[in-house]
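Worksheet: the structure to be examined is printed underneath.
All protein chains but one are shown in place.
We call the chains A and B, going by the order they appear; numbering starts again at 1 in every chain.
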Amino acid sequence: MRENSILEMRGIYKGFAGVQALQNVDFTLCKGEIHALMGENGAGKSTLIKVLTGVYPKDAGEIYLNSHSGAVQIRSPQDAQRLGISTVYQEISLCPNLSVAENIFLARTKGKTISWKTMNQKAGALLDSLGIAVKPTQQLGSCSIAVQQMVAIARAVDMECSVLILDEPTSSLDESEVEKLFLLMRQLKARGVGIIFVTHFLDQVYEVCDKITVLRDGTLVGEYEIAELPRVKLVAKMLGKELDDMADIKNDIPVYHKDAAAPVYEAEGIWSIEGIQPFDFHINRGEVNGFTGLLGSGRSECVRTIFGADKVMGGSVRMDGKPVTIRKPMDAMKHGIAYLAEDRKRDGIVGELSVRDNIILALQVKTGFFKPFSKAKATKFAEEYIKLLDIKTASVHTPIQSLSGGNQQKVILARWLLTKPKYLILDEPTRGIDVGTKVDIQKLVLKLASEGMSVTFISSETDEMLRTCSRLIVMRDRKVVGELSGAELTQSAIMNTIAGGEKE
Amino acid sequence: MTGKLKAPNTNPIGSLFRHQIFIPLAALILLVLFNLIADPSFFQITYGHNSAGNPVLSGNLMTIIDCGSELAILAIGMTLVTAASGGQDISVGAAIAIAGSVLLRVLCGSESRPTELHAPIFVAFLVSCVVAMLFGAFNGILVAGFKIQPMVATLILFTAGRSIAAWVNNNELPIVSEESFTIFGGYIPGIPIPTPFFIALICFAVTWAVLKFTNLRLYIQSVGINEKTSRLNGLNPAVIKFSTYVLLGLCVAVAALIKVSRLSTINYSVIAKDIEMDAILAVALGGNSLSGGKFNMGASILGAYVIQFLTTTLYKFDVQSDALSAYKAIVVIALVIFSAPVVREKMAAAWKKLRAPKSIRHQA
Partner (left out) sequence: MAQTGSANRFGLRSRIRNMSDTNLLTSITIIVFLVMYLCAMIFLQKGFLKPQTLFNILNANASLIILSCGMSLVMITGGIDISVGGVTALVSMCCAVYLDYHGGHVVGAILIALGIGLLFGLIQGYLVAYLEIQPFIVTLAGMFFARGMTTIVNTNPFNVANEAFVKLKETRILIPFLGSYNKRGVYVDAYVEIGVVIALLIVAVMFVLLKWTKTGRSFYAVGGNRQSALMLGVNVRRTVFLSHLICGILAGIGGFVYFMHVGSGSASHASGAEMNAIASSIIGGTMLTGGVGNIIGTLFGVLSLALIQNIVSSVGLEEAWWTGITIAAMLCVFLIVQSLIMSHRKKSGMAESEQQSRGG
């Protein structure tokens, strides 16, 4: 083992049916180090963490801890805990109805009885030593999320962990709470605890971390010292692009010219309960625009606000120049907006219903309760789009959940195309689809735009957006930080805008 | 590359096995066989005359379609509620008591033995419908608005319902002596088949029409399977769930009419006792998932008649009415155990093991 390191993972391989999630990944954590683990979707971050914490068994590779000679076997979360590896998850994994002290010591006390006095005393001492300002007798549910997270960390510390994994701890915290968390992290660092900090927030990484490990597509891109990796380079490594990459926008298909200046949709100062800063947005007829930024930067939240999918808290909207109210999905649908959600399983498919029912769902709801389509009509609609998008299914009656992910995605796309929207929002439409179809979808988007449809296209793969969009809105850490169009549409410009911070 | 649609599996027997309606059909066949073996006279139908001088057909089979019809009507509403909210309404028995009580109240005013009806039967029925639907709305608000578990929410009406029913008539048991009132639970003069069956047929027809000419099925199934997606497609899950409880209220009113008409009076603690168990059983026996989602109305209706078949069979073997519930409870438990995911997985794994040696033999 390397000197000063407390954890080393070497040559980790992990695959699931047909997909290689991790290939030959190394990871090293040193004593008293805050180490960021970063990567886009499908990079393998969560798989690596799950291998380390015993949720998944690894296919190959070794894990070494400085406390044990030889490789260690981690076959269950209990093993991981025993070896001193603790995790604090994004969702609170404590019991809100119990007190702080009880949560810290739950399932860890010796013997059958509980002495509240001792427990509260010990908890109080622990909380004080970590600078967490909360009474041990307070009910956890009545504390803020930030405090709840810190209590979870306190529990991990009390279990004398040597490796602490923080999985997206700051997603629900505001600025001052993040500061408090960082204070605690620095304290732990001083005690010699190694912290793995999994996050999407660039600014935070640069504020508190010592090293960064970047994964992409299941492979290790590299391990870097913070000081040696300027932001732009980091973004480049995450997206897999080199700085000098120039991607041309190929437009074989003519751009829509009629009423080009007429905005189909305009919004001012809209924001939702999901915590993005109020933003303005407009899109013209026949225009294709995109929202880009790293995962977690708020792209999906923006479009969900536009569609009314999340509770809209403020702002004004106009469609074709006329003021409209869009507070819920039905409003948006009535005004000709369609939204293909990012999370297919949770927000997209209705699992047990047939392909046909899934395809006609949105249009049917739009048409009205008393006007059901006849079976023949519905089947006709379904068959039309099955042919158009080349959806592989045994029949129109097959339950959608038995289709492959890519084909499910096509069914949902068919659903929204069927509503013949004025403005189509696609959030990660190409995720989980084979390469050939990805290109087909991009061509389809351009074709629809040339016929007058406005499209918003969000994708983790910036190539796709560069090939289809004429304007890109850049987001970072839940704020709009820039807008690029025309000649500015290059990989390097995108990455610079995302990275922000010090200019190179 | 054009995608080709494979022709659907045309094997009729095979697809029957896989179809949901197979479950109640199989149960029915089992019961029929059992009775054929035990005592074929079970199936006898005799033609005679009842006390009013009307021709009637009687026999166990007639009892089944007579009493089974009320259950089937209730099963319609219960299926919708289960499909949309993933839970069951256990207050239907109490609600029937209330609806029946209101019916009698309107018909009898404050006299307990009126010689003349105080209002036309039709009006009384309408009033009881409204009241039953209001109580359904109460349950609906608790479930859809306050997001309380359906079974727990309907516990309130389950507790208070019969008391409310008794209060409506000041704890008296009014008796209707009007002949025409007995038609609904009895026989239409000249037609030997019990009227409830025809009422049920009307309900089935209305249900079929509603399911065919509106989007109710699609909306309910969508909400029951995935509420979030339903919202994103423009649906309002709360309203849809609420409506199913109101519709169940309507079914309750119809069932109450039949029950009260049978006896021309009411007994608050006895009427529709344990009918909620039967209704839930009917839905489950129909192969519908008790946690919501897709539903097959025809299977539920068949399930209701099969439950009645079971009840009548048990009566034939001199099982007391109070003891019936013990047998039904066992059936419920068996059904629920076999549809539990944990059990299914174990059975699938065991089945695989049983089949595996064969394939190894082939390979060798």
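Following the convention adopted for this analysis, contacts are C-beta pairs under 8 Å (C-beta built on N, C-alpha and C of every residue); 3 or more make two chains touch, one makes a residue touch a chain.
Since this is a predicted model, take the numbers as computed values, not measurements.
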{"item": "Touch criterion as defined above, residue of A:128, A:174 or A:207 at the omitted chain", "value": "A:174"}
{"item": "Full-complex contact with the absent chain, from A:99, A:120, A:272 or A:289", "value": "A:99"}
{"item": "Chain not shown: contacting residue from B:44, B:110 or B:149", "value": "B:149"}
{"item": "In chain B, positions touching the absent partner", "value": "90, 146, 148-149, 151-152, 155-167, 170-171, 268, 274, 277, 280, 290-291, 320, 322-330, 332-333, 336-337, 340-343"}
{"item": "Absent chain, residues of chain A that touch it", "value": "77-78, 81, 92-99, 102-103, 106-109, 111-114, 116, 133, 135, 137-139, 141-144, 146-147, 174, 176-177, 180"}
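Everything below uses one rule, namely that only the chains that are shown with their structure count from here on.
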{"item": "Interchain centroid distance [CA atoms averaged], chain A/chain B, Å", "value": "46"}
{"item": "Partner chain A, residues of chain B touching it in the complex", "value": "1-3, 5-8, 212-216, 218-219, 221-222, 225-226, 228-236, 293-294"}
{"item": "Parts of chain A lying in touch with chain B, wherever the complex brings them together", "value": "307, 309, 328-330, 333, 339, 341, 346-353, 357, 361-362, 364-366, 368-372, 383, 386-387, 390-397, 415"}
